[in-house]
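Heads up, the thing below is written out as structure tokens.
Omission of a single protein chain aside, the complex is shown with its protein chains in their original locations.
So, chain A:
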């Protein structure tokens, strides 16, 4: 019992820790990706906005989806939501709780990406340099409208000859970076205040319902894990029995067909048990060949004896078989519930 209790506590505490860990790793990965991928604004009037805003918004969507995919609880929630009601009512509060906790964790990495992008400033400079008012900048005020667009579009690219030491370019860059960083810090502040308020004020609103939802969402998660563990244990025992029956049936067949004297010596009886009556090369080869050519049927409820003619036995007996909903039925036998 103690062992089970320890395992339960481990799962309970670790499910959320594991999810938090994955969330943190994804955030770090997003920051690392931003620094590794070389930002290269096309500096062309038609492409700048699309590129700048694309780099700001498309990766967060991909990171959000990744956050949902990597979170195990999203599968648990979907299963609970889509299952037929059967004999257990669905707890919508638990499902909502799971959904909100999944969404919160999945939003951290995209938010980190957007904030890092804004604080760096390159995306906004690339996207909005063409939208600046040229009148405010000396070098651009004197150019023709077509040229102005071209020049403004080239502002993000410092290595252009004309742009290298241009003061107006630097002015536009600084201006846009200032706005970008202000936006970045504001978003960060708003998000942190929102998180703070949500956590601080939560106990003031319906704490009992929250505790229940939290408990039952944990329960659904743990129940799922234990079901999988039980299925593993069951399939291990099933396989063990199946193989033992197979060896027994081989031993009986050998007894039927061989003319060897019955063993009288006291010998090594422990070893004899392990040998299971298979004591020479031909018998071993036959056993291995039989294992490949005729695997035993998936039925351990009756003693399996090989039919001499090798007639196929229908596996649709009682017990656990391929096609009749095997495992889930067994689960229902064990818990007294049926679907």
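The criterion applied here is as follows: a residue touches a chain if its C-beta (ideal position, glycine included) is under 8 Å from a C-beta of that chain, and two chains touch if they have at least 3 such contacts; residues count from 1.
The rule we apply is simple: contacts and distances are computed from a predicted model.
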Name per UniProt, for the chain absent here [options: "GINS subunit domain-containing protein", "Light-harvesting complex-like protein 3 isotype 2, chloroplastic", "ATP synthase subunit delta, mitochondrial" or "Calcium homeostasis modulator 1"]: "Calcium homeostasis modulator 1"
Of A:17, A:144, A:165 or A:281, the residue in touch with the unshown chain: A:281
Absent-chain contact - pick from A:187, A:210 or A:231: A:231
Positions on chain A contacted by the hidden chain, ascending: 37-38, 40-44, 47, 50-51, 54-55, 58-59, 61-62, 65-66, 68-69, 74-75, 78-79, 82-83, 157, 159-160, 229, 231-233, 235-236, 238-240, 242-243, 247, 260-261, 263-268, 271, 274-276, 278-281, 284, 288, 291-298, 310, 312-313, 315, 322-323, 325-328, 339
